[in-house]
Every structure is written in C-alpha cells, then in structure tokens.
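For reference, the structure I am asking about is given below.
Note that one protein chain of the assembly has been removed; the remaining protein chains are unaltered in position.
Presenting chain A:
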Amino acid sequence: MAASTCILNFVKCLIILFFVNVSLALYADQVGKFDWNQKLIGKVKYALFDHSTHSSKRIVVATEENVIAALNSKTGAILWRHVFEKTSVGIVHALYNVGNDVVTLTGGGNIIRSWNSATGVLHWESVASKSTATDNPQSLLMLEKKTLVVLTSDTVFAVGLATGKIKWTAEVPNKDTVVYKHFYTDLDNLYLIGTVEGSHVTIATISLETGKVKLQTQVPASWVLLSTTCKMLQSGRLICFEPRMKYLYSLQPPSGDQFVPTALSDVMGQLMVIKDVSFTDLHADSVGVQVAPDHHIVITVDASGQAKLVKDLPQVFGIDNLSGEVIWQKLIPGIVPFQQLGKETLPLFVLRTTAHFPHPPEYAVLGKHKATGNGLLDVFNPITGRCMTREVIQLNYRVQHVSQLAQHDADFVRPVIFVDTNKLIHVYPETATDVLMEAVAHNYLFSADADTGVVTGYRMSLTAEKGFTSEPVWSVILSKDTQRITNVVAKRQNEHVHSQGRVLGDRSVLYKYLNPNLVVFTTEGQDDQEKSYVTLYLIDVISGQVVFSANHQRAKGPVNIVHSENWVVYTYWNQRLRRHEVAALEMYEGRTQSNTTAFSSLAPPPTPIVERQAYILPYTVVAMTTTITEKGITNRHILLALADGGILDLPKALLDPRRPNTPTAEHREEGLIPYMPEIGAPKEMIINYNRSVFNIDAIYSAPAGLESTTLIFAYGLDLFCTRVWPSKMFDVLKDDFDYWLISVVLTALILSSIILQKMAARKQLHAAWK
C-alpha cells in the first residue's frame, strides 16, 4: 500500500520533472530575441476614414480574411485588430461609420456589432436571429444614421444603432418564391426589390416605423434570372444587366411601373458609373488603401539556414528570417496556383543550395499559366530574387505531376521532373537527362485522384519513340460513393533517423519499421446511416501495399497529419463526443530486423506491428508539424498551431502509443509516461507567449546548422518565426556563460605551468651541480 503511493508520488514527480525539463518559458529580456512576428490584415474589402471626434488619422478596414482593423493613416501601423471566425460566420458583409463607433455586419447578416473606433473595444453586439446565414445580406443606414436595416434571405430587420436594440423584425413577403436582393428607402418607407425568375420583379413597401408590409407591386420582367446582376444606385434607380441580349434595364421605383431597356452599346459610359458604385459606397478617396501584403506564403530554409519565403499568389517574397524584413518581392506574370485536394498550391523547389560556391543558389516555383493552363516555371536566385533564366519558362504542356530527384547533376542542381497529361516525363534543367536516365530504374511515381479515389503507381521507362514515359504498375482503390481523399502526406525527404530501434525496459530492442516510401492517405466520407467517418491508410507507394489502415467512425475532418520516422500523429473531430482528438501510430518490425542494410519495398519486411493510442485535445488544432534536426539525434517535438492563437510545443513522448495505463518497473526503465487521456496546453509550452498568431495555414520547420535547433515558421494571416530546442541547447553555450572567468583561469593555468616548468628545470640544474 505504502509502496504503491510511493510509486504514485514518484510518477507524479517524474511528470513534474518532465514538464520542468521541457519548459521553454522565456525571461522577460528574451522576448523577441529569438523570434519575430508580423500581424497582418489580409486583402482589404471595405475601408473608411474614421469620422469620430477623437481623431481623423485612422482608417478602418474590413478584409477578405475576416479581419477588421484600424490603421494609422500616416504610418500604416495597426492600431487595433479583431480576427473573426475563418468560416462563413466571420465574413464581414458591411462596415459603417456611426458617430464614434464602427458598425460591422457579420454572421450572414445576423450579427451586428459596434466597436469604438479609437480603442477597438466592443460597444454592443446584437444577434438578430439564429436562422440560416445568407451569402450576401444587404444593409442600409437610415434615419440620420440612427438605424441600420438589414435584409437577409428570409427576414428584414431594423437595429437601433445607439444601443443595438432590434426595433422590429419582419419576414419578407412570399419568401418561398421571391428572392430579395436589393432594397432602398425614402423617409417613411422601405422598398424591397425581389425577383421571380423569368417572370417579374416585386417591390414590397414596408413601413420604416413598424416593419409592416404596406403594399406589394409587380413589374413584369420576363428576362430576369436569379443570376442577373442588378445594382441599386444611390439615386434609388435600379439597373439590371441582361447578358444574353446585352441590354441594360432601368427602373425608378416606386413610381415607375415599367423597366426601360437600353441596348448596351449606347451606354458604355453609364456602365462605368455602375462599376464605380461600389467605390462610391466606400468613399471614392479610399480606393488607394492597400496596406498590408496578402498572406499566402511558403517558406523554405536552405542549408545555410537562411529563410526564403515564397508567396503563392502572383507575388514571391524573400524575407529575412532574423528580422522578418522583406528583402525582395517579385511578380511572376500570368501565374496561377494549382488546385490540389481542394487547396491551392504553388510548388517550390530548392534546385541548388548555397553550399556550392561559386555556383549561385537556385530555387524554382512552378505554377500554371492563367490563360493556357500550361506549366510556368520561374527559376530564381533566392538571395536577390532575380530570375536565373532570361525569362519565366513557359512549358508547352500541362503539368499533372511534379517531383524532384534525389540525385544532382554535374552542376549540383537537383533536377525536377514533370509528368504531362500524356504521361510523358520532362525534366528541368533539360541538360539533366543523364541523371534522369540513371534514376529511371529505381524511381517510381504515384498519383491520387481525389474524385475517383484511385491511387495509381507508375514506373518510369525510356522508350525509343516517345522518350521518357511512365506506365501504371499498381493501383489501390479508396473510392466509395461519398468518400473523398482529403490528405496525402509523405515523409520529409531530408529527414535523418538516428536510431533504428528503441531500447525496452528489459534491454531488448524493438526495431522501428522505417519505410521511406510510406505515405499517409486520409479519406473522409459518410456511411450508410449518413454518419461521417475518417479513414487513414498507410500505403507503400513503390509496391502499392496497404501497410495499415484505421477507421474512425463518427469522426470528421479537417485532419491534420504529421508523418515522420516510424510514426504518424493525426487530429480529427469526434462527432459523437464533440471533442478534438489526437491519435498516434507507431510502426515496429519487432524484436528482429529483417534487412539491416537497406529498406526495399519490393522485398518488404513482414507487416509491421502498429502500436496506437488516442488522446483528448481540449483545444482546436489548425496546423501541425514536427521538429526536424540535421542528424535526427535530438528528441522530436510536435508543434500545433491552435485556433486561439497559440503555438504549442508538445514533446513526442506525450504522444507515444506505448504509454502504459498501469506502469510497471520495465515501463519506468524505458522512460514511459503513464497514460493520461487528455493532453493539456500548459502556458509555458506555448512558444509564442503573448504574440498570438491567427488563422495559421501551416507551420514549416527546418533543421538549423546546429543539431539541437529547429527553425519554425508559422504562416497564415500572421507570421511567426522562432527556433526551438527540443532537447535543450546541448551544443550551445548558455547566454550567461562566464567567458571572462574561464579565460582568466585558462591563462593563469598556462602561465603557471610555464613558470613552474622553468623553476623545475632550474632546480634540476642546481641538483645536478651538487
């Protein structure tokens, strides 16, 4: 009994010690020493000059990243910022300046908030209804800016802007047949303009005082479609554009009872006016407000540890990884990103690092041409950003697959290979065909079709008539009626695994299943009872062997995956218990290793033992990655970007599927932490302390020159760059290392040894004379 409590205490101590060990908390003077961050706002959608009495130096903006912010009009600095939900609920539909406040309309037209424009403090919030959100709700300020009227797909309501109280709510008349998209007002009434496709336009008159429908009139319009674009001018005139016959129809409600058609060729000038309407709504003088750069950024770090960021929409940025300063930026004309599993990607390749002087480093970005869809390759020097070729390389085929060879050519360039739609293989640089020729025999390609769910493996071959081609050699079918492939995650190519196995408590070794060709696929779908599920497959992409697969019933994505060494960690949403969970898989060959020299997928070891365990996450994970170091000796940590703005640095040991429920002496010998179902987020493990970063798309990690250190770059709306030491700084001298003392001691030692040597020699001489 006493012994068991003693063990329990010991275990508690162990856990506490463990956390103390990994604590990465900083001293106050270390803030910003190892890291930098940038708070951004995204692409500006609405902007207005602050008309409040305190100051007129502010510009208030709402952006496509669901952010509202106040900016200093002289410096562009962000004075305050609020980040709304990333989903449709957070979309800002309108932005108004009312007295000293700024009013926003979000939540599909259902949530109205008023913010103090000087401080950004929420003044009041008003939720109109919990009804379905509308894509494009309309709103108008009325009665000397004292009331806001909002039109959603099924209701129209008025909000008093002093307190946020909802004055009245009314259902739109005939909401099942009529689609209301526009409205306008005069002093007493509100006029809703709705369309019935192919039939007529309805104008409903609603009392501004009570919200009662007074009158409904119909104007015949057989040409009108749901997709017809109409615009309400400030004068109260409705103008619609009918694209088939190229006619403009205009109506002056409520008195007008007929649309006046105008052939488009007559009114080019007027059309411009319509286009300008959106600008006049924003105040014509705010057009130039484009403050912060857009956010899509990809980073790579080359061997010298210098970070280069590449932005995936037309622009490419080079950012200093010490300060976050933009060194260069460039536009690649006509480039658009590829669509891959529902995400936009612009693959970036490190062709040559900085390690091959006098050859300059070489990076390449692949995209497709906006008009033709053919491949577009920009090869540039990451230090200067300058194009290394005469111009951007226009490939004369559509790229279906791209990958980089592990071998490099005589100029130390690692060639990139492209597979076109005819399964023909091309290589860049073109001179590297000899490298490709060597690679053909033992390089395989695979492709996953998200729509059909078929994963196909190809081998490369060289034929006399076609040149390099690829032909299918294996296929795996992950398709079901409602199932889609959502993730394909391979291991990092530059990853080193230091230890082949794991020493157990009884001094035997459990060998890791280290298959470099293993790729994680996840699918999400719905079963016969319309319950969602997530399935994870581990597939060897050389032979097409399904090594392991696991299915989570009543689970949903988005699934974040980390795949490294012999383990996979992934997060998902448990629908039944309404919580986020993280699962860890570890693959082992067993107590013996079948092939000790090299791994071959064509002569694979027996099916691995898959250890698995899951844990509860009391927070939302938006992105996940693992630390990576040069030699792989350092412990692994997992970095999780949380929805609340933190970046959590979690030791992999906490996500070890061998954590025992009831620890034995052997388990303790092995250093396993007893199982606890929940993985918390202690504040000292949040590496970005109070520098919260929001809407993170991904975290990139790269090995630094020092084995102990990993460079971390989180990007999304905000940017955050830091370094982490998963096993502490074992190869770096501490900050407070006493250089003076050690040099004084060393010098004294050397001096005294010289003097003593001389003295000893003299003494010996004297002794010899005696």
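General remarks:
Here, a residue touches a chain if its C-beta (ideal position, glycine included) is under 8 Å from a C-beta of that chain, and two chains touch if they have at least 3 such contacts; residues count from 1.
The rule is short, and it goes like this: contacts and distances are computed from a predicted model.
Missing chain, UniProt protein name, picked from "Small ribosomal subunit protein mS39", "Probable electron transfer flavoprotein subunit beta", "AAA+ ATPase domain-containing protein" or "ER membrane protein complex subunit 10": "ER membrane protein complex subunit 10".
Considering the whole complex, the residue from A:S129, A:S543 or A:S692 that touches the absent chain is A:S543. Checked against the hidden chain, the listed residues A:T229, A:T620, A:N661 or A:Q764 yield one contact partner: A:N661. Only one residue in the set A:P333, A:P677 or A:G705 touches the chain that does not appear here, and it is A:P677. Remark: the omitted chain is touched by one listed residue; of A:Y363, A:F418, A:F446 or A:W474 this is A:W474. Note that of A:M388, A:V454 or A:I633, the residue touching the chain absent from this view is A:V454. For chain A, the list of residues touching the undisplayed chain reads 1-2, 4-5, 8, 454, 459, 461, 471-478, 480, 527, 533-537, 539-540, 543-546, 548-553, 555, 574, 581, 583-584, 600, 602-604, 607, 612-616, 657, 661-662, 675-678.
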